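Submitted below is the structure of interest, expressed as structure tokens.
A protein chain is absent from this complex, but the other protein chains hold their places.
Order of writing sets the chain letters: A and B. Residues in each chain are counted from 1.
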Amino acid sequence: MSLNYLVIRLAQILPTFFLIMVIVFVLVHLLPGDPTSALLGIRATDEAVNRINEQLGLNRSIPVQFLFFLRNFFQGDLGDSIVLKVSVTSLIINRLPVTLFLTAFAAILAVLLAVPMAMLAALRRDSAVDGAIRTGFQIGLSMPVFYIGIVLLTFFAARLRWFPVGGFGTTFGEDLYHLFLPALTLAFSLSAVLMRNLRNGIIEVVNAEYVDFARAKGLRNRLVLGRHVLRNALIATVALFGLNIGTLLGGAVITESVFAIPGVGRLMIDSIYGRDYPVIQGLTLTLAILVSLVFLVTDLVQASLDPRIARR
Amino acid sequence: MTAAALPPGILGQRRVRRMGRGRKSLYVGIAIMLVMLVCAFVPELVAPYDPLAFDYNAIMHPPSLAHPFGTDNFGRDVLSRVIWATRIDMQIAIFCTLFPLFFGTLVGAIVGYRGGWLEAIFGRLVDLTITFPFLVIVIAIVAVLGPGLLNMYIAVSAVGWVFYAQLMRADVQVQRQSEYVAAAKVLGYGEARIIFRHLLPNAITPIIVYWMTDMALDILLGSSLGYLGLGAQPPTAEWGVIIADGKNFMSTAWWISVFPGIAIVLAGVGFSLVGDGIADIFRRRR
Partner (left out) sequence: MAAVAQAALASEVQPLLAVRDLRVVFGHGEAALTAVDGIDFEVAPGEVLGLAGESGSGKSVTLRAILRLVHPPGRVSGHVLWRGRDLLTIPEDELRRVRGGQIGVIFQEPMTALNPVLTVGMQIRENLHEHTTLDAAGRKARAIELLDHVGIPAARSRIEDYPHQFSGGMRQRAMIAIALASSPKLLLADEPTTALDVTIQDQILKLILRLRRELAMSVVLVTHDLGVIAQTCDRLAVMYAGRVVETGPVAEIFRKPRHAYTLGLLNSVPRAGVMRRPLASIPGQPPLLSNLPEGCAFAPRCRFVIDACRQARPPLVEVEPAHQSACICHATVAAA
């Protein structure tokens, strides 16, 4: 992977950022639903409405409003929460780490689940083991996140009392313990997607000529499978992993609701109930930018796995 | 490759056996779909009780002969609620995908056929769409428009068509170079005729396969929004809503939430089996 490639990818991400901001702006400003009346309630006086409009720049033309929005964003100002009366930026900074921790934890669990299972299913293709693994993951894929969450919560937390029912701890270890069930909940569908893709990838690669060639070299099976089969099959799966991070963040919104975890997902749902537009806007923006950054990282990982990409 | 060194058809027997298995899962999928469709179209004939009728003499009864799925905290029959909810959830599957299916396919065909700057713009749009977590953008749109099924359909449609278009575009792009399109052009056929009569039918199978997957995903999405209170509104029987109703009673009355969950899984598996089956038949025909 060359430095050039990194620079090109970084340059490519800037227009994406800009477009993300346009979309989010359009979403909140052009769709029906009026932030001012939400802010003041319907019995607001004209004077108060004007004052707020002035304050938010809502009486300017749309392009000017967008410029305000841009300028504020680059100053780290996403406006104030209508309900909580604090700045959206500080809210997000407070809540985001929890969500990031949960999502990363889930992503790791998903990979830990998917890779060995895919390996097993692919190498025992069309056997009973393969069938069981595929059926199991297919069911996991067909289960809504909140349902998995409720079932795990009831069984492992409420009934068996192996895990706490919610919240998170004060140390890293406690965090892991508290967030294990939510992370597992979240990991299910991602691991199903990854497992299916990786299984098919391995089946495709395992009969490749270079795998035969590696065997013909007398390499031990572990090396043939690890270095030649899995590594090559993983390239496509890494791309898929990146593409699914968005889905994972979406799932985090639901998981946080089920397990009462105070992350940005929970904040998002609360803000919808409270019609807290600045928060919704800020969160949507943050999550989209986060996803595009993950795409960037995935691309870089992929390029480091596959030399053909970076030099293309 | 060993197999490649052999004449075609050398592995024929194996293929035949596999096809048998593929067919079986397709039939299972179709059977599940049929049950779902019957429940969706004539729930009144299938459901033993009124899904909304309270029965204070049968509150939170466990599954029994009278109430195979038990009753909920208002004494409503869970089986009947699950059956009536099928109508809502199938409706979600259809209404969330109808516009994306037609509009996306059309746009994809045109973009793929014309190429050029249309393609460049579309490419950016795709990049942008996948950048927003689907659920987050749908929730954001629902937040602005207000909770409810109609607004959910609007939100999903506004984003979902891009995926159909991308799929279609990729396929048409490949076909654009094919000989039969060149032949059609030489014959002087118009653009519309080439797109509708030639390109669309040839590229429609992957679209239909994706449509199946998409419907399954939209049922998951719809029930999730129902669960969060942003989709179907209580007391409407919708699988997600029923699960939300029962979640506080999971320890004492698990049946309220568990059965609608199984229904969701069944629907999802049914759609994927049908989708895989169609894909399989298509692959073999090629």
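As a convention for this text, a residue touches a chain if its C-beta (ideal position, glycine included) is under 8 Å from a C-beta of that chain, and two chains touch if they have at least 3 such contacts.
As the structure is a computational prediction, the values presented were derived from the model and not from experiment.
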Given A:L19, A:L120 or A:A214, the correct residue touching the omitted chain is A:A214
Using the definition of touch stated at the top, determine which of A:D80, A:D130, A:D276 or A:D306 touches the missing chain. A:D306
For subunit A, residues touching the missing partner are 207-210, 212-221, 223, 227-228, 231-232, 235, 305-308, 311
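As a working rule, only the chains that are shown with their structure count from here on.
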Of all residues in subunit A, those that touch subunit B in their complex: 15-16, 19-20, 23, 27-28, 31-33, 126, 138-139, 141-147, 150-151, 153-154, 158-159, 207, 209, 243, 246-251, 253-254, 257, 268-269, 271-273, 275, 277, 280, 283-284, 287-288, 291-292, 295
So in the complex, which bits of subunit B are touching subunit A? 1, 3, 18, 124, 127-128, 130-137, 139-147, 216, 220, 223-224, 227-230, 240, 243, 247, 250-251, 254, 257-258, 261, 264-269, 272
